[in-house]
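The other protein chains are all here in position, but one chain of the complex has been omitted.
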Amino acid sequence: MKKLSVAILGATGSVGQKFVELLSDHPWFELTELCASERSVGKKYKEATKWVMPSSLKTEIGNKEVLPCEPNLKSKLVFSALDSSVAGEIETEFANNGYFIISNSKNHRFDSDVPLLIPEVNHEHLELIKNKSGAIVTNPNCSTIGLALAIKPLYDAFGIESINVVTMQAISGGGYPGVPSMDILDNVVPYISGEEEKMKTEPLKILGKFSNNSIENAKIKISAQCNRVSVIDGHLENVQIKFKNKPSKEDIIKVWTEFISVPQTLGLPSAPKKPIYYFEEDHLPQPRLNRNLENGMAVSIGRLRDCEIFDYKFVVLSHNTVRGAAGGTLLAAELMKAQGYLNGIIDE
Amino acid sequence: MKKLSVAILGATGSVGQKFVELLSDHPWFELTELCASERSVGKKYKEATKWVMPSSLKTEIGNKEVLPCEPNLKSKLVFSALDSSVAGEIETEFANNGYFIISNSKNHRFDSDVPLLIPEVNHEHLELIKNKSGAIVTNPNCSTIGLALAIKPLYDAFGIESINVVTMQAISGGGYPGVPSMDILDNVVPYISGEEEKMKTEPLKILGKFSNNSIENAKIKISAQCNRVSVIDGHLENVQIKFKNKPSKEDIIKVWTEFISVPQTLGLPSAPKKPIYYFEEDHLPQPRLNRNLENGMAVSIGRLRDCEIFDYKFVVLSHNTVRGAAGGTLLAAELMKAQGYLNGIIDE
Amino acid sequence: MKKLSVAILGATGSVGQKFVELLSDHPWFELTELCASERSVGKKYKEATKWVMPSSLKTEIGNKEVLPCEPNLKSKLVFSALDSSVAGEIETEFANNGYFIISNSKNHRFDSDVPLLIPEVNHEHLELIKNKSGAIVTNPNCSTIGLALAIKPLYDAFGIESINVVTMQAISGGGYPGVPSMDILDNVVPYISGEEEKMKTEPLKILGKFSNNSIENAKIKISAQCNRVSVIDGHLENVQIKFKNKPSKEDIIKVWTEFISVPQTLGLPSAPKKPIYYFEEDHLPQPRLNRNLENGMAVSIGRLRDCEIFDYKFVVLSHNTVRGAAGGTLLAAELMKAQGYLNGIIDE
Partner (left out) sequence: MKKLSVAILGATGSVGQKFVELLSDHPWFELTELCASERSVGKKYKEATKWVMPSSLKTEIGNKEVLPCEPNLKSKLVFSALDSSVAGEIETEFANNGYFIISNSKNHRFDSDVPLLIPEVNHEHLELIKNKSGAIVTNPNCSTIGLALAIKPLYDAFGIESINVVTMQAISGGGYPGVPSMDILDNVVPYISGEEEKMKTEPLKILGKFSNNSIENAKIKISAQCNRVSVIDGHLENVQIKFKNKPSKEDIIKVWTEFISVPQTLGLPSAPKKPIYYFEEDHLPQPRLNRNLENGMAVSIGRLRDCEIFDYKFVVLSHNTVRGAAGGTLLAAELMKAQGYLNGIIDE
């Protein structure tokens, strides 16, 4: 199979670097073009970026020349790691010019014709772009993704009335340079701009029902409180749920551990074998111990117990820059390719 | 005024050291005796302990000989920083032998004749030991204290139906050596043994009504989720409240910022001028920036905002080893002395 | 005594904030004017700065209007916390217009008529500005100061041929926002731009001999290796020395612990009672335990032992933002005032 040529917009930032890392040896995609802001254009990638990934930058990629973020690329499949201050217009321009763009930015997440996609959760929302010759698909916020994966099988099985979530989020979620060390060493910051709003709105679209070519939002009361903690990677969340039909603990764990979805059935290259793991040990999951489960693509859950106010409470962990950003976006691209949404650009 | 001689049980541990630090220059109390387990008895204090406080150990205290934890001390006022594995019996023995013992240990907190005391919150509970010639008074758990101070004025003014709290607790709460660095660097541990149980039961006694020489517990639904984070000192809590009579935000902030209680009226040496401070800035309070407010004796609150599920949510911070342990216990002793509870031992 | 009016240039940065903190209750100086870059001019100080000091910002200072860094201030004594990209010209302009400016910036440190001052080490260098009606005095680099204080008494007593130093420096040395958390959490960065060069040159001027109104540099071979570590405050240094006349360990410790200088004799308000403390314990000094000794103005030394290559090796700790920046600068101002260098501006 000939690999499909892909490009990255915003390739020099930390999410951009994670894309480079994950695409450096991908079975379906060939990383061909690296685009960034004017400041970097014309430089070699290795000189335009301060590489901070734990793996080494491949020589052939480091030597590529950085291109401007303009829709004259050879690659018609484009991953966007652009900052939200510029992503909105650029992404629209690419879509209007026949590109399929999968974005980590918040700008188009609530556009009515744009899927807010987690491949295991709402693959059917891709129908919003059916037969389009160019489109935007968005990846939810990193703290939403772990939560949405944890609640999807429960929502389907038992119905959910309300969700209360408190996050303890990793610094990598703030990008690079991002969170100043003076702010977070020996500290917690109980505020992340815009984050609580995203967490209470995005799950409603993600869990929404697709019909008549539009999405009807789910009806769940959600309250989110978001904190930044001194952790490199891995968002940990304390979650409480009130169900429509209260299940037993055993029911819940069974639903979680048996959950598989389309990406697993299709055997997509980046799909975890199982999207959800439940840990019986009291002290798990923990960011440093569990974030890399299934190459960072699985969600770890633990401590399911009765709640004095809601029905149950539990702890969810997911890798914010893999499952919550670059890895999730890559899985979306794989799903789109496997389901034929990219057929129009494959022969070009 | 002649200073009252005091002793510390469990003087070599980290809470013991904090007592030594706070008592090293106290206007009312003279630190006379340092007691610890058999392993330390007979050694000079400075050799029996590995001093980890940020201030220097005073030479005269460092040279004191460590005594056994037996009720033959000169000091009749005794601070206990004993481990709960031994505190129960030893404290009872001291109380039965005419000592007033103020303890940080959990063992006697729910004894019906033992006050679970936060001086600003339930000073009237001290009447449980009125006219006694020896007694135990206990200090609540470090994570309970910040919460109880924050909710006391709200409880009195508006009534409370339910409280939902998620904590992010400092490592000093685990003592020394306590939390292994391998467990907490680049990590969060979403579990602290016994902590959630304490947080949902202790506030009910603390906010209970004293009448007929006993305490009638408050009736509030409380759910607590406790996490350990990579912070030296300062427990941060995300709190949500459903009131009996829902006040406005302005009402709540007014009640908090105007709150003073008996320790303030009496001008006790360790009392903060104000027990509660409210911060308007979105990003406050933070452990490293606010924990030392009023020498660590004040509680910092911020981010009061509407909640989608409860009435309001906000953030509380308190210093766990000062307000939450040694400092709070010292304030209890000052209150007891100022109100005459120690008169029986003052002439001795 | 009427307090002398003082101003701060670069008041909104982290060193500027430390100046504000230290000057908020000074017996000799009255903080009158706060100056910063154009972006902040005209705003209230509390709105122009993101206050990150552990103490609260005083209301009356927070409400002051930020002024431009121009030499039309009422205060003739000015503390400069300007960034080196702009400090050079601005400081010269102030000096030329009759101001006494004490600077933390590197720009003028090697000007032949500018003292590079550590009050306990080279107070006599102030004669460079004798009878001047405006002048620049500079504070050395934060990592140099601890080293220079530790070696000054040894240099005077025994002569020094060579010094080998490896630093482990706190993140606060990088200012705010400064070091990104992604760079330093679970990490060490073995490089600080320009730092090694400063450490090998500055001590030579500081230890230089003043004669004929100029300074003759000391002749010592110095090698420095500088690392950034995950510490908030406090630079730790591993030092090795080859002496001209090798003393015994006892000689060295005696010279250190007996060392006092002019600031101590004059009883300057910010002077530590003793500039140097020696710790016998193997595991000391440590940043978190010892950096605040004497309000951060004393240097802590420990682990003096034989060296297989040099004569001796030992460990030095000093507080980089207090002794190494704002506190040291303030002490310099106190020395200048006590010795009459500021007489020309006191009556104004």
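Lettered A, B and C in written order, each chain numbered from 1.
To be clear about the criterion, a residue touches a chain if its C-beta (ideal position, glycine included) is under 8 Å from a C-beta of that chain, and two chains touch if they have at least 3 such contacts.
Not measured: the values here are computed from a predicted model.
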If you put the missing chain back into the full complex, which of the shown chains would it touch? A, B, C
From the list C:L31, C:L82 or C:M168, which touches the chain that is not on show? C:M168
Which listed residue, A:L293, A:V316, A:A332 or A:I345, touches the chain dropped from view? A:L293
Of the residues B:V179, B:V239 or B:I309, which one touches the chain left out of the display? B:V179
Candidate in contact with the missing chain, chosen from C:A135, C:L149 or C:I222: C:I222
Given C:K43, C:K200 or C:K254, the correct residue touching the omitted chain is C:K200
Over the whole complex, note the residues of chain C touching the chain we left out. 162, 164, 166, 168, 185-191, 193, 200, 221-223, 225, 227, 229-232, 236, 238, 240, 282-283, 285-289, 302-303, 307-310, 313, 315
Where does chain A touch the missing chain, residue by residue? 52-56, 185-186, 232, 288-289, 292-293
Positions on chain B where the hidden chain makes contact: 14, 52, 171-172, 174, 176-186, 230-232
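As a working rule, only the chains that are shown with their structure count from here on.
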Looking at chain B with chain C, do both copies bring the same residues to the contact (over half shared) or different ones? same
Mean-CA-position distance for chain C and chain A (Å): 47
From the C-alpha centre of chain A to that of chain B, how far is it in Å? 43
Cα centroid separation, chain B vs chain C, in Å, comes to 39
At which residue positions does chain B touch at least two other chains? 185-186, 232, 288-289
